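Here it is, the structure in full.
One protein chain omitted, others in place.
In order of appearance the chains are A and B, and numbering begins at 1 in each one.
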Amino acid sequence: MPPILWLIPGLPLFGFVALYLSAGRMPHRAAAAIGVGSIGLATLLAFAFAHWFLGASLPGDVYLETAWRWITIGGFDPAVAFRLDPLSLVMMLVVTFVGFLIHLYSAEFMAKDEGYGRFFAYMNLFVAAMLTLVLADNLLVLYAGWEGVGLASYLLIGFWYRDPANGAAARKAFILTRIGDTAFIIGLFLLFHELGTLDIATLMARAHETWATGSAVANAAAALLLAGALGKSAQLPLQTWLPDAMAGPTPVSALLHAATMVTAGVYLIARTHELFELAPAVEFTVAVIGAATLLLAACSALNQHDIKRILAYSTMSQIGYMFLALGVGAWTAAIFHFMTHAFFKALLFLAAGAVMMRLNDEHDIFRMGGLWRRMPVAFVSFLIGASSLAALPLVTAGFYSKDMILWGVWSSGPAGPGLWATGFVGAFITALYSFRAVFVMFFGDARRTPSGRYGWCIVAPLAVLSALALTGGFVNIPSALGNVNSFSDLLAPVLPARQEVTTASTTQALVMAATSLLVLLGVYLAYLTYIQRAQVLRRIATSSPARALAGFWFGGWGFDTLYEHIFVRPFLALARLNRNDIVDACYGGLVVASRTLNRALSRTVTGRVRAYAAWVAVGSLAALAIALFLQ
Amino acid sequence: MASVSPSQALLLAMILFALGLAGVLARRNLVFLLMSIEIMLNAAGLAFVVAGSRWHQPDGQILFILVLTLAASEVAVGLALILRIHQRNASLDADAAAKLKG
Partner (left out) sequence: MNAAFYLAAAVAVIATVLTITRTSAVHALLYLVVSLLAVAVVFYVLGAPFAAALEVIVYAGAIIVLFVFVVMMLNLGEAAAAEERRWIAPRYWIGPAALSALLAAELCYLYVSGAAQPSGGAVRPTVVGAALFGPYLLAVELASMLLLAGLVGAYHIGRHLFADGAARAGPDGPRGE
């Protein structure tokens, strides 16, 4: 295979440059051709590389390609290098393929928008940065991609910049992820300072050799990297930006804030998992944060009525599952769930977008209803996506990945069952809110009449993603059901399988059955509440403690208010206090001082000769005195 | 004839110089000011001559001649200026001549 791995992030980058330089003057067909075409070519190239990589057996199962040496300063000489190993292969394929589908979808979805060219430019920039991130061989190139996706996220959330609320949401996202990014780069400084390199393979090997498990420096480095991941993946405590990020166009929410960008944190931890293995305390923190976030977000999703916010909280919750898996050492399970989540979450967002498109951009699910007959395509897609999200047993991809996570959590050690319980409850609530959305949106009385039709650019991606959301899980089936391990085997060289504490397959089957029952219970409960409108449930739902709880959950468990009071208000007060700019006052002080000196000295200019003579005498006196003392 | 200690002669020069300086600073009348300056110049010339005498060289006296020349031309111009100022301000107050232009 010729050394053109760099073209995979390179083609979208060229697309970005071409579209950006055209400054919106390109006709829509050309812009779409470049925007979608660049990603399409990258996808083809990615598949070609995948085919070649899986066929050839490379030493260490790694293919390295160095583009150029970035900088050489006193022992620090990172190269712009790309690495293709099973983990980055999976990430690359998901990013390019799902990205291509979403780009195709946006070609029709954004057709009436005046910023068409700009949209594709930013989307291409995003894909280029994301691919740089996943294909990076050293942490510096990864960080460059990390920053790139942050920039693209800012540009795309605030895409409709004329509305200041969108700009505020974009800023909020950027600032919160920035906090994580700062921790990340401090972690990079620490790693370089201690281990002398940023090349990932070398770094992990050296860390293994020189740092003891549980040492302070390992904990510090892992904690800093974790902070970076928390920011990008919208986990506790940096999670408040994700719901507001839904201000961007729906394809953006699908690509960035569901399928790919928010999973960058998951990828980072998986990539540097040896480091986390050296810091068990931090690893456990990852699991705890994952568990907490998944419950928090699931509860919040339960009573939102903006469909995009439901999906945003749902994303937060599912990434919590991935973090939970990472935290107990089930790396492969986390990546598996990432893959299936990319499929069904992108599907959900695109389907929701399809619904919104034909309902004149209506977001509120309680203003929709009875759409299953009028919009069969959107209905089927959304139903499949919701089923996969809820992890409906046996037929959906989500089931297999979520089950792998829950089994991994259960059998991970003494804290296992406790963490498993949160995942268990989370699964119930997930089923509840996803089918709540389905039933409210598509069943019941029709309130709005949809207009227009779908073109093939909308239908094709929905179809493909639906197929994947159903079948994507069959690459890894637990032993109780069929024992297919293709995915784990693929990732084994990079993400070694954990030793499971209990390997009894009956326990596994029991756990699986319990989860499946709970999920079905959740679906049934949603059915009772929203279709049958059972009175008992309605009375519970409208009682005052339930209302208070609902209000609390609606606001994302009060985190926005908390941060507002702790950080934003004091900072604004400080800014108002410094309205007259202390630093400027210092410069003003210089002016005042020189003016005062001037006025003082001017008083000596009297014009009186004798006074001048006196000053000369005093001066010569002083000079002679100095000469005397210096002798 | 020349058994005078140069230190003592220099002492005399310093005293005369200091007296001249006191006169410059204390007197308000322009004529007296100029006179005091002359005293100072004379003291400086005395110092030169003392030095020349100590080294038994003519250089001291030659420098004294130059000082004299300087004093002469300075007095000429100075007195002309005093006359002009007197004509303009109707007094010889040095402080009154502090503002020259208007």
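Note that in this section contacts are C-beta pairs under 8 Å (C-beta built on N, C-alpha and C of every residue); 3 or more make two chains touch, one makes a residue touch a chain.
A quick note: this is a predicted structure, and the numbers were derived from the prediction, not measured.
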For chain A, the residues touching the chain missing from this view
614, 617-618, 620-621, 624-625, 627-628
Tell me where the left-out chain touches chain B, residue by residue.
1-12, 14-29, 31-32, 34-36, 38-39, 42, 45-46, 49-50, 52-62, 64-66, 68-77, 79-84, 86-93
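Keep this in mind: only the chains that are shown with their structure count from here on.
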Whole-Å gap between the CA centroids of chain A and chain B
91
Chain B-facing residues of chain A, complex
606-610, 613-614, 617
Where on chain B does chain A make contact in their complex?
21, 24-25, 28, 33, 94-95, 97-100
